[in-house]
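First the structure, which I've put down as structure tokens, then a few questions once you've had a look.
Complex shown without one protein chain; remaining protein chains in place.
Labels A and B are assigned to the chains in the order they are written; within every chain, residues are numbered from 1.
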């Protein structure tokens, strides 16, 4: 049984979705695990993870806009305002999406559906370097 | 250590929740894993997973209605409209719920609470055949 982990750094440039399917696949493919479980974990509370359609870029645009409406940058709504108007909405957006995702590995590949891509969902306005931990357990 | 996977197909008939606890349990029970981790992964971005109360059917009805109000079928809100008025709301509903669920297996059974059921949450209006991957790692 193999049991491996890896750090991935993702540079973001403001609110929105950043696809990370390719670097994750590349790491998984190198590990020679034929069957197992891959876990993706983001070490932040103002950025998160999601799986979304990676065919039409309008999908990720609309998704980001939906969250802007749902958790608006309106300081009258929040007590936690010291880190800027986008910070508390960022925590809310993170709570509504995912901090962690696990994907079965079957026949040596992540068992993603045809249109599924893995994304870092950035919820802050400024650029950030985000830290993602990958963990893989399984057998060759 | 055992490391197994399985495909489940779930036929849906429009928006709403479809319980899949029984077929998952049946597969887990056949594997002779006494202790481990079961992962349920749905290979779609317009249907998702959730754990909800399986006692009163009004709960899943109200849950579906809540999401209809939260992400309405109003094309003025979205750019991505080419796949129909229910498609972008479906992606939003999927992002707000789960693509993957992991459940510990203890004493040979999924450690679900008394009222917990595992559901496929269909977000499209038409009937679909949905694909769910099960993965189980553990020992007998």
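Note that in this section contacts are C-beta pairs under 8 Å (C-beta built on N, C-alpha and C of every residue); 3 or more make two chains touch, one makes a residue touch a chain.
Every value quoted in this text rests on a predicted model; they were computed, and no experiment measured them.
A.B. asks: Please pick, from B:4, B:28, B:47 or B:63, the residue that touches the omitted chain in the full complex.
C.D. replies: Within the whole complex, the residue contacting the unshown chain is B:63.
A.B. asks: Write the list of subunit B residues that the hidden chain touches.
C.D. replies: Touching the missing chain: residues 1, 35-37, 50-53, 56, 58-59, 61-63, 65-66, 70, 96-98, 101-104, 106, 111-116, 137-139.
A.B. asks: What residues on subunit A make contact with the chain left out of this view?
C.D. replies: That gives, for subunit A, the contact residues 1, 3-5, 37, 39, 41-46, 70-71, 77-80, 82, 88, 91-92, 94-96, 98-100, 102, 131, 133-135, 137.
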